[in-house]
Structures are given as C-alpha cells and as structure tokens.
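Here it is, the structure, as structure tokens.
All protein chains but one are shown in place.
Naming follows writing order (A, B and C), and every chain is counted from residue 1.
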Amino acid sequence: MTTSVAILGASGYTGAELVRLIASHPGLRITALTGERKAGQPMAQVFAFLRHLDLPDLTRIEDVDFNAIDLAFCALPHATAQAVLRDLPAHLRIVDLSADFRLRDPAEYQKWYGKPHAAPDLQREAVYGLTEFYRDEIRAARLVAGTGCNAALGQYLLRPLVAAGVIDLDRIILDLKCGVSGAGRALKENLLHAELSEGGQAYAVGGTHRHLGEFDQELSREAGRPVRIQFTPHLLPFNRGVLATAWLDGDAAELHAVLQARYCDESMIHMLPFGTTPSTHDVRGSNFVHIGVVGDRVPGRALVVGVLDNLCKGSSGQAIQNANLMLGLDETTGLMGAPVFP
Amino acid sequence: MTTSVAILGASGYTGAELVRLIASHPGLRITALTGERKAGQPMAQVFAFLRHLDLPDLTRIEDVDFNAIDLAFCALPHATAQAVLRDLPAHLRIVDLSADFRLRDPAEYQKWYGKPHAAPDLQREAVYGLTEFYRDEIRAARLVAGTGCNAALGQYLLRPLVAAGVIDLDRIILDLKCGVSGAGRALKENLLHAELSEGGQAYAVGGTHRHLGEFDQELSREAGRPVRIQFTPHLLPFNRGVLATAWLDGDAAELHAVLQARYCDESMIHMLPFGTTPSTHDVRGSNFVHIGVVGDRVPGRALVVGVLDNLCKGSSGQAIQNANLMLGLDETTGLMGAPVFP
Amino acid sequence: MTTSVAILGASGYTGAELVRLIASHPGLRITALTGERKAGQPMAQVFAFLRHLDLPDLTRIEDVDFNAIDLAFCALPHATAQAVLRDLPAHLRIVDLSADFRLRDPAEYQKWYGKPHAAPDLQREAVYGLTEFYRDEIRAARLVAGTGCNAALGQYLLRPLVAAGVIDLDRIILDLKCGVSGAGRALKENLLHAELSEGGQAYAVGGTHRHLGEFDQELSREAGRPVRIQFTPHLLPFNRGVLATAWLDGDAAELHAVLQARYCDESMIHMLPFGTTPSTHDVRGSNFVHIGVVGDRVPGRALVVGVLDNLCKGSSGQAIQNANLMLGLDETTGLMGAPVFP
Partner (left out) sequence: MTTSVAILGASGYTGAELVRLIASHPGLRITALTGERKAGQPMAQVFAFLRHLDLPDLTRIEDVDFNAIDLAFCALPHATAQAVLRDLPAHLRIVDLSADFRLRDPAEYQKWYGKPHAAPDLQREAVYGLTEFYRDEIRAARLVAGTGCNAALGQYLLRPLVAAGVIDLDRIILDLKCGVSGAGRALKENLLHAELSEGGQAYAVGGTHRHLGEFDQELSREAGRPVRIQFTPHLLPFNRGVLATAWLDGDAAELHAVLQARYCDESMIHMLPFGTTPSTHDVRGSNFVHIGVVGDRVPGRALVVGVLDNLCKGSSGQAIQNANLMLGLDETTGLMGAPVFP
C-alpha cells in the first residue's frame, strides 16, 4: 500500500530532490506538485532531469485536493511556509523543510527571522526533525520541522559530545565549508558560476547565520545549560555537500569513542577510523553522514570533521526519513542508495 | 533468487560504478571483487563512498573461486581483459567493459589497437553490447562486449538515421564534448584538476580515436555499405557526461520522426520535443539518454544532439542492462534511478 | 602623455576587464566610470578585485564631463549603447563593445536584433573592429564597433581560408564551446553555478545566434559572394575562453599553410605546429589566439581549432588594441601580458 503525498514548492532544489528520492521509494506516490510561479507547467519543463517520470503537472496550492493526500512535504521558502501550512486540513501529516518551525521559542524565532511567527500554534506543535535524536516524537508527530542542513551536520558532530560532557562547552568552534545548492535556486550575483567557481569566501560572518538559533536551542537542551557555539560558514565551489570542521577542547580518543558508541547502530551515520577524516565526495547524492576524529598536536585539543549532502541528508532525505517514521515504515526505506562518485 | 557476480577490476571508476548500481539491484549479489595492485584492501579504503556497504575485500583474480560465481563483470584495462577472460571457466557468463571484444574483425582490432588479438575465439563469440540494437543476441550470449561510451552515444543518434536512409552517409560529423571520468583513474598531467578545470581542448584529433573502429563496424552494418564518419572528441571540465553534436545532411523534422518512432518504446532513451536539445546535467548518475533534433538555418541540414552519463549508460549501467537480459530479468532492473541534479 | 578615457557601463564583466587591462597600460588614464544602477558606489564595492587601484567612483552618464575625455569605451548592453552614443559630443573617439554597430546593413540589424536601429548615422560611420583585418580603417575611425567574441574567433579561423578559396564555402561548420562569462553578469537560472557546473549543453541552436549576422556580413565580403555558415555554440563550465572547432572541406596542409602565411607577422595570433590543436587554458587572461589545423581521416576534410579569451581578445582586449591604433600608439601596448595558468 502506498501513501499519497504532495510536494508543496516543487520547483526548487529540495522539491526536486524529494521527487528524485520518492521516485525509487516503494511506499510513497506523488499525487500533487505545487509551484506558484510555474503552475501549469510539467515538471519535465522545470527540471528536465525528471523527464523519465510520470508526474503530475505543477499546480497552485489552492488547486490541490488535499482530501486525496495523506502527507505533504513543504519545500516552500520560510515565512511562506507558515502562512500556507496554517490553512491546510488537519488530517494531513506534514514534513516541513523550511526554517519556519525549527525554533520552539517565539522570541527566538523573532530574533533570528525578524518578525513574529504567523502560526504560533503550529510552532508549538512541531517536532524538531533531527531523526536520530527525536525518533519517538517524530513517530507520533503530525508536523515535523526539518532542520537546517548546516545545523544537522553540526549537531551530528556535537550533540553526543555535549551530552557526554567530554568537551569544553564554551569553546566550540564550527568552521563550515558549504556547497552552493544550499543557497537554493536564487538568482544572486554571488551564486553565478562566473563568480563562485574557482574560489571561496566566508559568509554570514560574525555569528549571524540563522542556523545558530537551532544550535542554541538544541545544544543547550542537550547540555542542560546555555551553549553558544562559534560558527562561520564558507561558500565553496561545489554543488552538493557540507564539510564541517569542529575545533574542540577535549581528548580526541575519548571523543571518538563517544561518537562511535552513539552511532554504531545508526544506518545513516558512519564513523571513520580514528585519525582519519571524511570527504564530501563520498556522500554526494546519498543520505549518509561520515564523521572522523583526530587529535591536534596541541594536547587536549581535537578536531571532529563531518560531511553530508545538504540536499539529501541535510534536507530532502532527512524529510523522507522522518516521513517513513511517521508512516510506520522502515526508517531507511528509499534512502539506502549509494553516493555518486566521481 | 539472486545471482552471484564478480567484478574484475573493481578499483577503477567503472568497477566502482558497477558496485554502486548493484548495491540497489534486487537480483545481483557481489561475491568477489578483484584489483591486482590493491588486493587485500577493503573496498572502503579504495573508494570511501562505498563505506556503508558490506562488500568482500579486493583480491587477486587467481584467488577468486569462480565456481561460486554465475556472472563476471570485467572492468579491466583493454589487452588485460582478453588475457584474463581467455582463462576463465566456461560456465561463467561474462560482461566485458573493456575495448577488447568490440571489434569482430581481427584485422580491424589490430589496426586500432596495434597488436594481434590474444583470444580470437572469444572475439568471435562476443556479442556487441549496444542493448537496444542487439537484444536477442545478448539474451543468448555467454560473452557480451560493452561498447565505448562515445560509440554508444553516437550510435544512438545515428543508427536509426543510417538505417532509414534519411541522412547523407558521406557527411556525418560527430563533435563530442566529454567529461573526464571517461579517461579513467589514470595519473596523467592533463587529467589533473589544475590543468583540466576551467577550460577545454580537442583530443584524439584527426580521426584517431579508437571508438571509430566501432562506428565503422556498426554503422556500415546498419547501412549495408561502408560508412566512415568524422569524429573528434573534446575534453571538458566535468566528471560525468558526454554531449554529442551530430552535424548532418537531412531534413530535421524527418530525422526527429525517425528517432521518435525508433525510441518511443525504449525505457532508457528519451526524445525531446522537436527544436530543443538536451543537457548532460539531466542524465548525470542515471542510465538515461536524452536526444534532441533541430533544423539548421541552412536548408537540408540538421543537428542531432544527445547526452548520456559515460560511467552509467555509457559503461556500467549498460553492462547491468545486458546482464539483466542474459539472466532473464527485466532489462531495467536496478537501473531506473533518477539522475542527480544539481 | 596619457589619454583620458571613460568606461561607460563599468559594472559588467567587460567593463571590469577594461579596467584591469588599462591599469597596466602606460598610455591610458581612467577619468570616468559609469554604471546607472550602481552610480555613487566605489568600484571596489562593485568589483573587489580592483580594490588596489585608485579609481573614480561610478557615476551616471549624464554626470560625466566629456570635455575632459578623449576616448570612451562603451560596455553598455546592446540597444542602450546606440541610444547613449548618439548623444555624446563629436570630439570623442569611441570604442563600442556592444552589438549595436557591428552590422552595416540596417535591414540585417533589424533582422537579428528585432527592431530598427536608433542611430543609423553612427551605424554607417562605424568601423568593424576585427583589428587584424581592419587596421587602416580603425586608425582613421572615430567610432569602432567591437566584434562578438565568438564572431572574432570564427573569423580568425575562417577569413584567410575564405579569401584564399581553399575551402568549400557551402560546407562551413563551426562548433563552439563557450565559457560562461560571455553571457555577462546576467541573473539567469542556467548561469547559476549549481546548474552550469559539471555539465554542458547547446544553446541558440538552429542558426539563431546573433553573431551569425557578423559572419554573414564579413565572410561574404571576404568571399565576394554570400556565405552562410552553420554555427552552434555550447555552454560549458568554465569562465573564460572559447574553443572553436571548424569542420571544413579542404586540404588540411594547405589550410595550415594559408593561415601560417597570414598570421606569421601578427603579434596576437599564434599558429600551432600542423597536426596539433590548442587549449583554452593556454590563453586565459590574455589577448592571444592559438590556432591549430589537423587533417581528418576522411580525405579532403580538415579541422581548424582555435581558442581565445572571450573577455580579453574577444572583447575588452580587442577594444584596447583598437584604441591603441586610433591613438597612434603601438597596437600591442598594454596587451602582452602572459596568460594565467593554471
């Protein structure tokens, strides 16, 4: 038996990635695809790489018959998502990929996103979608809020260490190297090939990146006291992938042991042998996370390095993993495809 | 019931691509992986992107127990392949990805590869593996010779047109734009990132590329008279993909109609609407071919443009498609995964 | 003594390239830079790579004191250029980089650009700026029209051959591989890094590219009878460079000899040894053209392959070369900088 799903906002990269993954998912069937500006167009016109699939044309959200749909993936921009989801029928399960329901505290939401939340009831209801740390809540949830891609990776590196008390909580530095698809299909000069290829730069410097709100919320919860990490992302010339380097105060061998113990039963998270570090090339197009730990030459300092594919495990793959849980399916269904290399 | 397969030469890109595809193939199980120089190593060490899979370690070919194996994919370099395959047990079905068994005529082989064939009996026995044109022979074959990636794409564009007599056979120009993975994992200066990225160049100019032997053999067969095309490949800075531009004398609308009629029932080959042309981005990581036809402003001249992923449909995907036929499976088993975009 | 120059439209790539080149030109001094939407901004804000230079801020054109200026480079978009140049004072020498003055015949202009020309007197006055073929006219000109980058390269390959009568004029195929900066700083989805890197595609197919108007005009003039070539560009993932493959009917050795004789005294155009072909990597950032000739295996057919940097020799470098001529300077002044490799 398959579940009928809609993808709201299917003309962006995460929407397209959802289609790609669902196409080989045995338990989900795409019943509706929406895209306001491209309504009426076949998906093959918006994303020619989906040409081989038999898909519904893009429609406007108001033209979707939600009675025929069990679960909606919402890949709309933030702010839009809350306005839309507020009005959807109550029977629908929802996996939201936007930033709108990640922060539980309305004040925090307003601080990071600059205006009051438009759907505070939903905000309260939403479960934070970091699968490996919220499984039970996700299984029971009606609305799951997908995490930020950078926030997901950072938490995979840090949460077990914070919980275990093996690192200095006031000395957490996360230096991120991010691929460009994380910025979406936005038409901005700095995302043009001519300006982005062949070089790199920092962005959202000085602790201004909105994913910090998630880190604050989640790591403080894990620690039982406020934790405020330092985090700067860098935009580098590749399309998929995030490479996170965590500079930590702690014993590297102990850190490796803690992470190994935490993730040894996880299907999606793979620890590398101690002293080795991963490459984004090795998770591209997949739902996997690779993590390595190495000691610095300065005693008591360690590096934890992790990678994931921002569009898959960092976003659409995570969304499907959560949908699987919500629907009572095996969590890994449709998500075990190998990375594409080279 | 699954079939036990070996991959000979699993430390190169086509070997790794076979592993990637077989990992989500319900009817095949990898029993042995060989790699002479890397024998003894786990695959995760040679290709970290396969870390999540439970795979046999690399071994030497002489250490493989072929009694436990039903079918071998041979991804060895040319010349090596013929020497190895000659000595394998007769019960084995073999899908060879090298260039060794593509040419039927020993004289042609010697002309293009510079020395006599070492396994002429096998050469006679081998079936040319262009799936859509040799289905019946492949079903019955013990040894199937994978085509060249460029040769495959060129034939998809040209064979139906040659057969239908709708183009001038003495005026076939094929201008290819090739990604770098087609050159394999070879350590050559011109394949270094620093020398290859950010620019392009022709190679194998002047009609010297070995895939011309295949074109001569196959198009002449299709035409019933000698056909000698002009063909120059260009090395461009992307990893997967071949973009072929065929400059032809013929009526574009008629060409489109012929190709449309020929491929309308094919799962893997997709015709674009008349007047539009495809992008390699849209087949990356997949087994699909996209073909477009457009008329030139000069009357009676047409462009046929096609794309495929050289490692997948051009090599390892084709190999699995052929193996499916040889094993009586649905031809598309394990091969319908969507491309990865962006 | 230095000449005061203005750059109109300095916020685009060709404008910035003019600044780069003029910065090390001993005879030119930048007195004004214009950019309508970015008026008031320092250039270092629009192009941080020019930070080390002491440059005037961007202004509106109407705020430029043209009395203080001897020569204006116009890097405005087409259509805008003609409207602006029409109203500039008569003492100004002008090198236009837009498409507005390339076509002499008003009917041809209307055909390719879709509306009547707004400055027909200037159009008549303009000299076509392919330096090596219009030196005397350029020396005497007040208004020089820069060529299209693709048109320039194609003409370097073809003009001497057309003039010498050594190729079949009805069989000229030009297959171009173009870097992305040729499309300018335009915000379009297909120019985003995520959509353009890692693959390729044809564009302006079917003989619709506007540079065809230039080819028609110039090659017909060279031949003394109408010549209509076939020409399709392909967008490939590099920033600077055009790689042109001309598929011709003619004797390769004779073609090489004709080109060699024509270019042996040219500073900017370098013939490669017969049988070898060039790479765009080797002209990046420079004003040089490299050309190679090779015979096809089909007798009587030849390939001529050429490369240039579209922003430099294809546009801004050419403009300075022409300005040098107009000002009585050595033609190569400021233009002999070596390419940047890797």
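Methods note: contacts are C-beta pairs under 8 Å (C-beta built on N, C-alpha and C of every residue); 3 or more make two chains touch, one makes a residue touch a chain.
Since the model is a prediction, treat every value here as computed from it, not as a measurement.
For the chain left out of this panel, the touching residue among C:V19, C:L103 or C:V227 is C:V19. Of the candidate positions A:I173, A:L187 or A:A253, contact with the hidden chain is made by A:I173. Listed residues C:G9, C:G27, C:G148 or C:P278: the one in touch with the omitted chain is C:P278. Checked against the full complex, the candidates A:L243, A:L259, A:L311 or A:M326 give a single residue touching the omitted chain, namely A:L243. Considering the complete assembly, chain B touches the hidden chain via residues 13, 180-181, 185, 187-189, 191-194, 196-198, 237, 239.
Summarising the interface, chain A meets the missing chain with residues 173, 175, 177, 179, 194-195, 197-202, 205-208, 212, 228, 230, 232, 234, 236-241, 243, 245, 247, 275, 277-281, 284, 294-298, 301, 303, 305, 307, 342.
Taking the complete complex into account, residues 13, 16, 19-20, 23-24, 47-53, 181, 197-198, 239-240, 270, 272, 278-279, 281-286, 288, 290, 336-342 of chain C touch the chain not shown.
Rule of thumb we're sticking to: only the chains that are shown with their structure count from here on.
Between the Cα centres of chain B and chain C there is a gap of 39 Å.
Chain centres here are Cα means. That of chain A falls 36 Å from that of chain B.
Here the CA centre of chain A is 45 Å from the CA centre of chain C.
Counting partner chains per residue, chain B shows two or more touched chains at residues 197-198, 239-240, 278-279, 281, 284, 342.
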